[in-house]
Structures are given as C-alpha cells and as structure tokens.
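Note that one protein chain of the assembly has been removed; the remaining protein chains are unaltered in position.
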Amino acid sequence: MTTTSTTPSSSVPGLVHGVYAEGEPIRDTKAPPGPIDRRWNTRKFEASLVNPANRRKLSVIIVGTGLAGGAAAATLGEAGYQVKSFCYQDSPRRAHSIAAQGGINAAKNYKEDGDSVYRLFYDTVKGGDYRSRESNVYRLAEVSTNIIDQCVAQGVPFAREYGGLLDNRSFGGVQVSRTFYARGQTGQQLLIGAYQALERQVAAGTVEMFSRHEMLEVVVVDGKARGIIARDLVTGEIETHLADAVVLASGGYGNVFYLSTNAMGSNVTATWRAHRKGAHFANPCYTQIHPTCIPVAGEHQSKLTLMSESLRNDGRIWVPKNAADCEKDPREIPEEDRDYYLERIYPSFGNLVPRDIASRQAKNVCDEGRGVGPKVGDFRRGVYLDFTDALKRMSAEAVAEKYGNLLDMYQRITGENPYEVPMRIYPAVHYTMGGLWVDYDLQSSIPGLFVTGEANFSDHGANRLGASALMQGLADGYFVLPHTIRDYLARGPFEKLEESHEAVVEARASVDARVQKFLSIKGDRSVDSFHKELGNIMWEFCGMERSEEGLLKAIDLIRGLRDEFWRNVKVLGAADTLNQSLEKAGRVADFLELGELMCIDALHRRESCGGHFRAESQTEDGEALRHDDEYAYVAAWEWGGQDGAPVLHKEDLVYEFVEMKQRSYK
Amino acid sequence: MNLTLKIWRQAGPKAKGEMVTYPVTDISEDMSFLEMLDVLNEQLNARGEEPIAFDSDCREGICGMCGLMISGKAHGPEVTTTCQLHMRSFSDGDEITIEPWRADAFPVIKDLVVDRGSFDRIIQAGGFISANTGSAPEAHSVPVPKPKADRAFMAAACIGCGACVAACPNASGMLFMGAKITHLGELPQGQPERDARVVNMVSQHDHEGFGGCTNIGECSSACPKEIPLDVINQLNKDLRGALMRGE
Partner (left out) sequence: MKMLMAGSGALFVFYVLVHMYGNLKIFAGVDAFNEYAEHLRTLFTPFLPYAGFLWLFRVLLIAALVAHAWSAFYLWSRARGARTTRYVAKAAARATVKSKMMRWGGVALLLFLVWHLLQFTIVKFNVGSLPAEGNPGLLVISSFQVWWVVLIYLLALVALGLHLYHGVWSATQTLGWAGNAAARRRAKTLGTVIALVTSVGFALPPLAILFGLVKGS
C-alpha cells in the first residue's frame, strides 16, 4: 500500500541531486565471452537440459499474451512444461502487439542488397545510439531469420510478390530492404500466429489460459520468484498462482503519458510490482516518440493513433515557411512558401531520418509557431504529410494498394480526405525502451523472474529502430527465453510451496488491502483526471526535450499529485464485480510512482541520446550531443523503499565490435 | 451536440438488466463514440453513480475488444469498429440505443461487456496450423501464389470482434469461422489439417450454442473488416469435402 511523504526529497542530504543514491555497479550480464557470432550458440549449448519426462512437473507462469508472452507460452507448452498464461483482455488475441502496422525486420537478405546478420546488428546498435548491449543485439539479429520461417510455417500471410516469394520493404531509416510486412497489419498477423499456436496448446492441455485476469503482485519466496497474485476481473476474486518460474511479458508503459499509441489498458503494474519486490528497472526515461501520429483534436482525447511510418517512404513532410500561412488551406500555399524541413536539414536521408530526429524537428517547427491544424493550448501541434507528389507519380490506385488502410483510418478519425488534403501528423509517445533490467538470459535481478518483449529494457538502447520491436518480442518468446529458462528450470524441481506460506499470504493480503484502500478513499476526483494530469506533467517535462530545472519541477509536481491521489481519488462500485474504475486506479497508482523514477532517471542522464534531447547537452547547431565518456552505461534502478530514494546501479556498456560514433544523418 | 442515450445496464452476469436513459450534452463531432461514453462516465462518476462498463483496448480498430449494438446496428452506422466510429456520424438531438452483443454464446458479464470465450474455444478446436517452434523450413522453400496469399490475407483480417454474430438474425458464428477456414485453407501450409480443422471447428461452433447459418448476409455487412460472405461458401465447401472424405 502506498502513502507518500510530501516533502520534496530534493532537500534530502546525502543523495545525488537530492533524489537518488548510487549503489554498486553491475559487472556480469552472463553473456558468454568469445567471438560475437558464437556467443549465443555457446550459451545454448551450456544451458542445462531438462528431461522430457520431468518437464510436466515444472510449471511456468507467463504474464502477457503479446508476441513476447504468447510465443513463449506456446513454445514452452509444446516443450511439455505446465504453463499458466495471463492477460487482462478478454482474449489473448487482443494484446497490444496487434496494433503494430509497419513490419518486422529480419536479416534474410532476400533482396540481395547487402544485408546480413552483422549489418542488422550494426544498424540496431547504431540506431540505439550506442546504449544497448552488443551481445544481446547480435543474438537478436541472428535469430531474426528463424522468426520469419516460423511465422510462415504457422500461416502468417506476409506480403508476397507475383512469383510467390516474400516481399520486403525498407523501413524507418535503414538503407536495405529487410522489413517483412502484411499490409498495415503486421502485428496483427504475427500475433494471430502466436495466438493460434497458444490456443493449440490450450487445447492440448499444456497451457492453461487466464484471460480477464490482472496480475497485481509477484510472490517472492526465499529470494526467488514463485508466483503471482492476480485479480479475476470478472468476479473480482483475488487469486494466488504459484509456479517454479515467472515470466513477465506485459508490454510497455507509454501510458504513463496518458496520451500514447498504447492500448487503454496498457500498464506498468506487472513490472512495477516486480520492481518493488527487488527487480531493477533499467533506463526508465528511454521512451520513443513516434513522428507520424494523428494530432490531438481536443480535450476529450483518450488515445493517439499511430500511422505507420512507412508513410514517410512516399509522403513529404512540410510546414509553411511563414507562420502567417499556418491557417491557410495547405493546397493554396505555393511550393516556394513551403519548408520541407527534413529534406532541407538532412539532405541524404530526408524524410526517412530516424524517428527521434523526425519527432524533434516537428516539435521544433511547431515551437517556432509554424505548426498547422487546430490550436491546442497556445500552439498548433501538427505538420503536413503530403502525398500530392506520390499521387502524381504513382496513381491513386497504387497509393491505395500500398497505404489504403492507413489513409482510410486517417479519414475516419479526422474526417478529412488524404487523397485531396495533405494529412496532419504530430509525434506521440509510442514505445518504451526502458523496462525491467535483465541479464543475457532475460532473467531479472530476482532469480526465477524472467522478462521478455517490451517489458524488459531490451535490446534497443536509447532508441528503437522501426520494425524491430516485433522482432525482439518474437525472438525473446520463440527462440531465446525457451532456452535460457530451461537452464533455470533444470535446477528444479523446486521445493513445494503452499498457499499458506507466509510470503504468499503476505503478498495476497497486500493486494487485498490495496483494493480496499482504493474503494475506501471516496474522494472527489476521478482516476482519469489524475491520469491526465500526470500525463501532462510527463509530456511537458519528460518528453522529447528535458532540462534539469523542468525535471526537478516535475518530480515535485508528481509527488504532490500522488499525495492527492491517495487522499482524494474517487472509485465507485464494488470489489467483487467487474469494476473498470478500480482497475484503472491500480494502474494509475503505479504510474504515479513510475513517473517519478522516469524523471529521476532523465535528470541523472545529463546527455542527449536517442530520442531524448537534453537541453543542457547540444552541439552548436542544436543537434543532440551524447557523452560516451560519462554515460555509456545502463542505468538500473533499485527500489529504495516507500519513503526512500532509488538506488542507481550502473552497468557499463563495452563496445568491442562497433565503434561509437555521433550519429549523423545530414 | 446534445443526445439522448438509452443504455443497457446490468449489474452482473445473473442480474436482470434494463434500459436506462441518459442525456449527454456538449458532444463534439471529433470525439469518438467511446470518448463520448467516457464523458458520460466522468459525469456519472461525479454524480456518484457507477460508470457504465464497456470494453475497449486499442481504440484504433484492430484488437477487436470493443463492440456495441448502436441503435440496432453492430458497431453503429459506419462500416468500422465502435472505437473508430466518430460522433460526426450522428446529429444533434439524436436518440441512440446502446446494447451489448446479444447471443447466448456471448453471455453478458456486466452492462455492455460480454464474454466471447466461445470464439477462443472455436480456434482451440482447430483454428491453427501445427508447427512447433523451431521445426519450420526456410520461409522461401514454399512459394505461395499471390492471389492465394492475398485471399488468405483478406480473410486473416478478421479481428474476432463478434459483430457478425451480433448482427446475424440466427446469432451464427459462420463468418468468423469461415474467415479462419479460408485464411488457413488458402495456404499450402494449411493443407494437412484442412479437413479436420473444418469439421472440428464447426462442431465446436454448434456446441457453443451459436445459431445455424441461413445465408442472410447481415454478418458481412456489419463486419468492420469487410470479410465477404464467400468465406462461408468456402467453409461449406470444405465441410462437404471433409465429410465426404470421411472426417
């Protein structure tokens, strides 16, 4: 249960910036030494085996049925382990992976355009702004090719060419075509593949499915993760589920910003509860802001909708040169009065610069007062994404064939026809690179607790390249975790655990108490109103551009808001039925704690890297400036206790194969 | 704009429900239908009345979680999901009836929320291709003719929302099932299990209490992904073939 001190700890002596403490560095990530292309093989070979007859006796809980969780549940089920799978939606098929549009990368080199595992590895490390681990990223690139084989065998209907072979496109700032796609529904098709594999195991009896269940606590016994406490969202019952190992594949926490491209129910609860039980949270401030979203239309907005950035392949981005033109019909603004600012600033990459750059420049031109669309607050927050040239070059049919569903979606949401009027786009929070810290085995700092997919701090460093989250989710789920968790499970069977064990009872009681607490506050503000306010603070101070002053202010504001939340939130209804306000209350309560940690992380990282522009760290011409000498590490945060301060553990990033360079897309 | 909403309220799975009338004011036409309900819920919450339970997650028309019967039409007047329906499709002064999907195979959990677990069980019965992880051949070893790949893709667009069932006068799940049969049946990878798949899925479908199909076609006109009626034809054909081959 949470209650907070209101004293801004900026005044607490002995802490860095007054807000955090520094602990021991992390020295071992368990990646085997040796040539990079042999490490994963070495690890797989060294991982102990589990005799097929023993697998039935070993149980695994998997929270999440997205690509990362669904794939893992299916694979472990096929291997013969006893799996319990959880999701908060009514069906595992609805995990938010389904929303991914653009595609999935794989180093198949089907286009013979110079791609290779090494190049995918290299691009990902570079794209991540040299803040990810070489060993992990190499492994990701290595298994990427198996993913495509696996998905095709499951019946995933990837786009094909007339010859019947798979088609590829180039995506998100890379110069080779290595992205596999299924029109604008790649995530859906991949997820349905994993879902079907999962349902097949449910039918086979190896996986037991718990949909409409929300995990609210991890059970840690003798330092090992041994289960979870979950609420049945239909009956409200608080249930205890015990197992030999727990996997969190609960997705990203972008909803801390209230408005994001995540699903309404996306949350940090699963990972945050684990964090509070001892799992380190790594790089929480690394969030990705996606450049091509539909702009906010008004106060009521409940979420933002992404349009695949593949649109940038054929669309041109511009704003008026003169602020005076911003209200005009864009079709009446002559060519010479338009500023195709990405093409102007980055002649070689143009509209295809990486996401972080495209987003920040959009923000810059709007901050200059040259944004378009309706005013939200004092600014117009939108830039044009114009298909006029493409329509001339390719014909309306060809454009529709390639982007039809995206353009239709735009029209449905905005009521404007993109075949006639240029679309308006604006950046929105889209992905969180940060997450629970894991070693090479995807094991968190709690033994027996594994974390996969977007929920871990992953392989993307400070910035994720397009089409590589799907790749990571499936790599983790199908090909990495099943090997590494095996090594852990081989140490079992673990001692039998009763529900009456003290630690189990305690975990369950704390969940019960929290639920009761929410219902008993009976204040007068809705959960959503707190969530919106938190979102505004985060977007304002911990979004694309951050400064020390702003972050300190944000920390204070969040503490104040959290304090008010626990005094004044209003949650109606009962605990023993479907109660969506109660669900939201739990999620927002955790976001209110996470938000503070994100600001602390952002505050301590006094450099601009990836999508994060730190005002105090820029080059003379205003580009992001990294400080590799000081910050080439993973920041893994340990929970400092309810009233304590978080403790920073640094894991140094060593680059043996790729040379660190300042990114340049000019 | 100002609207009158008549909404189905039901406290729990076994409770008796009723239609309750709520006026809403100052609705902007840029709001989505669900954002309009959010506004109503905020007002209810402020008045101390329990907010209306309804499902949604992605709110971008792809997860299939949302789904309301809006004035007698599944997902409302446009061909899209409820979450993608915008208020510009309505006019000031409209009276809108909002009900949950009605089918005994989709029992109501609360207010507008239903349980679509029966769809999952139909998939469990055979809506998959058995390919254990790691056993897959190289992806290019089996080319798929583009027309077949395209048709499989068209059918695979189903999001499992259940609007087809909700709209069908027989509450039949044939469109949903036909979409899966067509998706997997068009692909070479789907052939080995083709007969067993259709027989098992259909038998699960009937067992779940969905109605039988009489080819009315309302499913397809309600489908937000515009799954065509001919997937049912495909299902019937496959079923006939499978039964003749003695499955």
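A and B are the chain letters, set down in written order, and residue numbers restart from 1 in every chain.
In this section, a contact is a pair of C-beta atoms (placed from the backbone, for glycine too) under 8 Å apart; a residue touches a chain by one contact, two chains touch by 3 or more.
Keep in mind that this is a model prediction, so the values were computed, not measured.
Although it is not drawn, the missing chain touches B when the whole complex is taken into account. Annotation: of B:24, B:142 or B:216, B:216 touches the absent chain (contact as defined above). Only one residue from B:99, B:120 or B:195 touches the chain missing from this view: B:99. Residue-wise, the contact with the chain that is not shown comes from B:72, picked out of B:23, B:48, B:72 or B:192.
Taking the complete complex into account, residues 6, 8, 19, 69, 71-73, 97, 99, 102-105, 108, 167-172, 209-218, 221, 229-230, 232-241 of chain B touch the chain not shown.
FYI, only the chains that are shown with their structure count from here on.
Inter-chain spacing, taken between the CA centroids of chain A and chain B, is 27 Å. By the touch criterion stated above, chain A contacts chain B in their complex at residues 71, 74-75, 78, 89-94, 96, 98-99, 108, 110, 146, 148-155, 157-166, 182-183, 185, 187-189, 192, 195-197, 199-200, 202-203, 209, 211, 234, 261, 263-265, 297-298, 300-303, 305-306, 409, 412-415, 478-479, 482, 524, 526, 528-529, 570, 572-573, 577-581.
In the complex of the two chains, the chain B residues touching chain A come out as 11-13, 28-32, 34-35, 38-39, 42, 45-46, 48-51, 53, 55-65, 78, 80, 84, 86, 88, 109-110, 113, 115-117, 119-120, 123-125, 127-140, 142-146, 149, 152-153, 156-157, 159-160, 183-184, 187, 189-190.
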